[in-house]
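Have a look at this one before I ask anything.
Missing here is one protein chain; the remaining ones are kept as they sit in the complex.
After this line comes chain A, so read on.
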C-alpha cells in the first residue's frame, strides 16, 4: 500500500472507490500479535500470543471478559481494544438490567460494528485500530464473530488475526470441519496448537499464550497458567513418544501425528528440556 493523495482524510474517497484510512486501520490489526478463536456447538475458545514491550515489562492484556457469556480477544492498538471492551461491558450490564437476561451476542456485535462505522464517516475521528474476536454463547448457540475497524463483522467457525496469523489460519482451515462436534478439551488443544503455528519455531510455553473458554454451563474465564502448561506438556509427550496408543484419547493420538507433521514443516522445534524430535 503506497502513500497517495487520497489517504489523508478518512472522509476522502479514492478514484477506485476505496477509503485508504480505513484500510490503513486494518493494517494496524495485522501488526498486532496474534489472536485466534474457534468454536464448537457448545463451546468457544479464544487464544492469544502474549507480547511484551521488552523483557522487563509485563505483557499486554488482550483477552477481556465482557460478561459471563461473552468474551473478546483483540489484535492491534490495545488501547482502542480496552476502550471498546469497556463499551461492550456497559452495554451488557445495561441490557441485563433492563431485560433481566443476557445480551445476545449478535446484537452486541452489530452495536460494535455501528460504533466502528461512525468513525469511518466523521472527519474529526479516526477508525479504531483494533480487530476484535467476539466469542459468546446465547440462546441460539455458540458464536464467534470478527469485528473489523471498517465496521464490518463476520461470523466464523474459526479465525485468526494479527501477525503471522496466516499459519494459524492454514491449520484451522485444515481442521475446522471437525470443530462443531469437538469436545471442550479438544477445542482447547486445537487452540493451543493454532497459537503454536503462529510462533513459528519459538518454544511453546504457557507464559507466551493466554487461553480463555466460554461454553454451556461454563461462564467466560481465562485458563490459569498451570492448566495451560499441563495441556502443552501432553503435546510434547505425545509428539516425543510418536506412539498414538500411549495416549488414552484416540483424538489426541491423531493429533500427535499432526504435531509431528507440522514440526517437520517448521524444521523441528526444540521442546523444553526434551530431546529434539526425531522425524
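Please note the rule applied: a contact is a pair of C-beta atoms (placed from the backbone, for glycine too) under 8 Å apart; a residue touches a chain by one contact, two chains touch by 3 or more; residues count from 1.
Keep in mind that, in the parts below, contacts and distances are computed from a predicted model.
**Q** Which choice in "Proteasome subunit beta", "Molybdopterin synthase catalytic subunit", "Cardiotrophin-like cytokine factor 1" or "Glutaredoxin-C9" gives the name that UniProt lists for the one chain left out?
**A** From the listed options "Proteasome subunit beta", "Molybdopterin synthase catalytic subunit", "Cardiotrophin-like cytokine factor 1" or "Glutaredoxin-C9", the omitted chain resolves to "Proteasome subunit beta".
**Q** From the listed residues A:52, A:79, A:93 or A:118, report the one that touches the chain absent from this view.
**A** Of the listed residues, the one touching the omitted chain is A:93.
**Q** Check each of A:30, A:51 or A:65 against the chain that is not shown and name the one that touches it.
**A** Touching the chain that is not displayed is residue A:65.
**Q** Since one chain has been left out of the picture, which residues of chain A touch it in the full complex?
**A** Where chain A meets the chain not shown: residues 65, 86, 89-90, 93-94, 97.
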